[in-house]
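With one protein chain withheld, the remaining protein chains of the complex are depicted in position.
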């Protein structure tokens, strides 16, 4: 392993998560920080001989006109994270990563995301789907060859797209492929085009967003055909993680959850995009189904996600859980989660890449079910909704890999 | 099963938990309430053919001068739980249970608990340990025979005693037995005397309190000798349950808990007893060791439990968890738990009795490890501290019993 | 004063506030309760020789088919307020009040409120405005004569109407009066028709709702013409009271409020009506303008009011205030208000009636500026938005009255 170099290709490379993952990886290269927040760094997973942090090189697609130095500086100033000194020290790595960033595609991203695009991405706005896939694929392969990478893992950390037309689920790979070749309108959104480009290049795909990405029958087929791994959707970082942890407690104690209300406020770019109700629909849906699955009945629920600019990257969630216990007694649990969104998400993205890379070495393909604890809406059949049961899948996998 | 009658003998029969368990059991007899808050009523445990609620009869030891009607009325008035109508309807059962209440012992309970005692208990204050055990045993056997019970389970729900002299752990049963026979001073506290009376009668023992009870090598020996079951200590109802559920999340995500501060306020009798710092020491210890065990390191911790009279039975806990994530970013989780203490505890006591009764039918003896999810400081070796792992033990047991 | 009887005529007589005010007044008659929550009972106002609680008789208009006994029972059962014993003891008074309840009008109340109406109110649905006013006036006068009342004060505690057409502000009393006589469509909503009926009868009018009521130039004119008092709008009971108290603190300390987010959940009838976005608009507007007025600049604000059925009358508000202090340091204040909506509002309604009655004895007319501390959107020019400054107006008035 020691001498191999592995690529992380970020979709939405310069967003809050992409920037934080890059800053963090650069800091890990230089051992400037500890490994807090990194699941793959837990003693539990030491025996697995995971790839060294120093093995990874970052590149990516991005539709905005910006660069890592600027984005990192903004996060620092608005959200009071990182430090000037750290930013100075990682600057050379960020410059190196920056040289690997290429324009993304705007096909089917919706008007809100489109409004953020820079000239390079806008110039490609009228690309046909086939041309887009070809271009994205060429970018990936160029990244690999220029950096002498043994393997690349593509991770989508871009803003949430509008929900996809359910018709997209009806294609098999052959018919979708044909449609993409012939039609000037893409039947699937950008997130899926990126996934196709990755898979066709033989690269694994991690979807950290609520967008559809590879979560389509046609792409599951493609993954198996090309012998690649994929996993998603929607990283579980804050309030939903809490739900997945707390709801089983109410269930185990036979305490009837009458209502679970969750209000989220934050002010980063992701929040701005979610201020568009079409994009938000995708997100709220992903946060809400969980409770019913865990509890076995549908309590009254309410989830809001609101953009409040001055909160910057600090996502604050207030949850109010009203429950009924013995002799009809009504009680309440409230919690306030004050987490920095990108700082919670970025290490999980690095973990997902690292766990995926480890499994890639085992030579399997298809959905990575054992990584479901990282997601709000994990792909794959029969995934238990309880966090601890999902985490058991990860530990069981680790035992198997370590044992093998 | 249908025609058997089973006894529940409560130590601290007229306290908040004892009263609520009795009101609740009476209401279950008459099907006046649903089964919320009762773990043993979950669909998961249906196949086990647990004893019907109607099988159970309540009796108990109590040091105060009072009765169920008065105590239930007080809980209703001070804490706004139950309802006048319910209390009217369960009155006949409460009267029946009341006729089974006998004076407890004051040996080694400490001055704070002693100050609550009524004339009947005070009259017995100078009893020698051997005489006390004999009397308590006679009460238990009288309960069984008068009520034609097939079996009795003794459950301690009394106020917290002062911590026990560590020397008590050095006895084996033979030497302790001799000491109890010969010495006018008891080497063990009241909670252990009750446990001895139970075990010598062939009855199982559940210790829902932080007091030592049967958690002594000598009594573990006695349990095996008399072929009885026992389990404890310190019911896990609110803030500590939350800790046992949330700490594994921080651990799983490699988020470093820097400090975990918990402030508890409540105003019931238990709170009054805990206002005595000697008694409180036992409680705080039980609440605090958990985090270190789960996290694998010792964060800065602070736990307070304060008596605020107007809060009555409503225990409100505020917990502030300060943690460090990726790139040294410090974040915060706070929760407020507003639970009614007796109403959370009482159903668990009924569950413990019911689960114990079920295991009794299987004919085993010793510590009930699979009930550890109910306790803050579960007895038995190698009990995992995480709530979900303890709960797995219960589910595994259920599978085994159902399968057998 | 001692022998006079004074009428309280409630619009929305059987709603949560109307019911609670009636139960409370009946309990005060019998001295079953203390005077907590009643501003007019403070020692500060003792010298004013306010009317005795026993002087007041309740009647009112209501569009639903129900009665006090049923409504009070429901509040008791759903929200765990009152007690069975209290309800038994006040039953005779409630029956007496019930005999004074008459069908209200549905003119311009909007479809959501209309959907709650009973047969009596529905039968009058096509009444012309002039006929409605005539009928409402007759009800008021009949109430006075049948009960031998010296005076009547009409208090609107009904559900929130949709916002009124701004054109309504352009009428003077003469033109409005003509329009009401001639037009089959009322140019003003029900709340204003009730106010007109009150004023034309020589009765004072208190508007505890966000609906427009007497807050129209034409009605201000009418009040002066008929020599009656009036005051409103929108009782300030919980979250907004907190805003009016806390915002001056930030202002006094030159702490810059960057954002103030408030989320409200509750499950009473008022909440159901507010679930209609048209009705909600009126309410949110009333809650939001305050901060800008107090702070002198517009922070980022967000107010939600959501219907969560199981919360019943317990309105829970979570407010998150993000502010900037010295050296640009960002800090946070959060509060959670768990108040019982009707129980907070009802005593204020009784206070408003009592204060109004006291001023009525002084023979003045027009807007009661000194009662502005009771309202979210107080009528009258130059009302300071700070709670303590509004309260100073009340204390100054009390000094003047006591001194006179």
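Chains: A, B and C, in written order; residue numbering restarts at 1 for each.
We adopt the following convention: a residue touches a chain if its C-beta (ideal position, glycine included) is under 8 Å from a C-beta of that chain, and two chains touch if they have at least 3 such contacts.
What you see is a predicted model; the values in this text were computed from it and never measured.
Visitor: Sort through C:253, C:298 or C:362 and give me the one touching the missing partner chain.
Guide: Result: among the candidates, C:253 touches the missing chain.
Visitor: May I ask which residue of C:41, C:152 or C:312 touches the chain that does not appear here?
Guide: C:41
Visitor: Mind pulling the chain A residues that touch the left-out chain?
Guide: Listed in rising order, the touching residues are 80, 83-85, 336.
Visitor: What chain C residues would touch the chain not displayed?
Guide: Residue positions of chain C that touch the missing chain: 20, 23-24, 27, 33-39, 41-42, 81-82, 86, 241-242, 245-246, 248-249, 252-256, 324-329, 331-340, 343-344, 346-347, 373, 386-388, 391.
Visitor: Considering the whole complex rather than only what is displayed, give the residues of chain B touching the chain that is not shown.
Guide: These residues touch the chain not displayed: 80, 258-259, 261, 263, 265, 300, 302, 304, 306, 308-311, 316, 318, 320, 322, 330, 332, 334, 336, 338.
Going forward, only the chains that are shown with their structure count from here on.
Visitor: Which two chains meet at the most C-beta pairs?
Guide: Result: the chain pair A-B has the most contacts.
Visitor: Report, in whole Å, the distance between the mean C-alpha point of chain B and the mean C-alpha point of chain C.
Guide: 49
Visitor: CA centre of chain A versus CA centre of chain B: separation in Å?
Guide: So the centroids are 45 Å from each other.
Visitor: Spell out, as numbers or ranges, the residues of chain A touching 2 or more other chains.
Guide: Residues 332, 334, 336, 338 of chain A each touch two or more of the other chains.
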